[in-house]
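The next block holds one structure in the form of structure tokens; read it before the comments.
Missing here is one protein chain; the remaining ones are kept as they sit in the complex.
Showing subunit A:
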Amino acid sequence: MTATTWLTLAGLGAFHGLNPAMGWLFAVARGLQERSRRVLLASLPPIALGHLVSVGVVAALVTATRSVAASTAVAVAGGVLLVGFGLWRLLSRRHFRWAGMRLSNAQLAGWSFLMSSAHGAGLMLLPVLLAEPVVGGGHAGHLAAAGALPGQAAAGALPGLAAAGVHTVAMFGVALAAAVVVYEVLGVGVLRRAWFNVDRLWAGVLVAAGVVTLVAAT
């Protein structure tokens, strides 16, 4: 992958990390509730882990599929999925529902996984992943033995996992910074002024990413 690709992945990670709904705000709330910065800091790794799993599953599926299937078909399907999901996020009046504030670390990771998945965090990485040349130059049609397919797919998943990893490191870093700054310096009152409607922007980014993917594929 090129430097631009890594930077883009990290940039999207930063965008996800900055979204209060993706977890840093929950970490702040837990810290304030227990009057403990330690609780705040301890809350972020499970949140990042949940995000990593959510994004990793999508990214690995995409790169693995591409390594064994015609990339145009994957790109078109991915683009259509993105546009559709983005529009649904933009227009739907439903929102993520969750009751319960007192969570174990495992539940917190689960919460983060569901939150990231419901927001389509992994899908947002699609155009970046689909723009990459296929690893190993493999063309499914040229494979002599069908038995080689699973191995090739597994190898093909690795770049996706690496992408999710880089993305999540950036997400974690920005979420950590946002949480600490709000907890230590700004106070939660800043939410009233600075909580820009990320969800709407987010949905717009999803649609745009889908369109870019579709255009690039054709």
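Rule of thumb we're sticking to: a residue touches a chain if its C-beta (ideal position, glycine included) is under 8 Å from a C-beta of that chain, and two chains touch if they have at least 3 such contacts; residues count from 1.
The definition used in the following text is that contacts and distances are computed from a predicted model.
Colleague: For the complex's missing chain, which UniProt name, "GTP-binding protein", "Cation:proton antiporter", "Methanethiol oxidase" or "Branched-chain amino acid ABC transporter permease"?
Modeller: From the choices "GTP-binding protein", "Cation:proton antiporter", "Methanethiol oxidase" or "Branched-chain amino acid ABC transporter permease", the unshown chain carries the UniProt name "Methanethiol oxidase".
Colleague: Among A:M1, A:L18 or A:L32, choose the residue that contacts the chain missing from this document, as touch is defined above.
Modeller: The one listed residue touching the chain not shown is A:L32.
Colleague: Just the residue numbers, please: which parts of subunit A touch the chain that's not shown?
Modeller: Missing-chain contacts on subunit A: residues 20-21, 25-26, 28-29, 32-33, 35, 93-102, 111, 188-189, 191-193, 195-197, 199-200.
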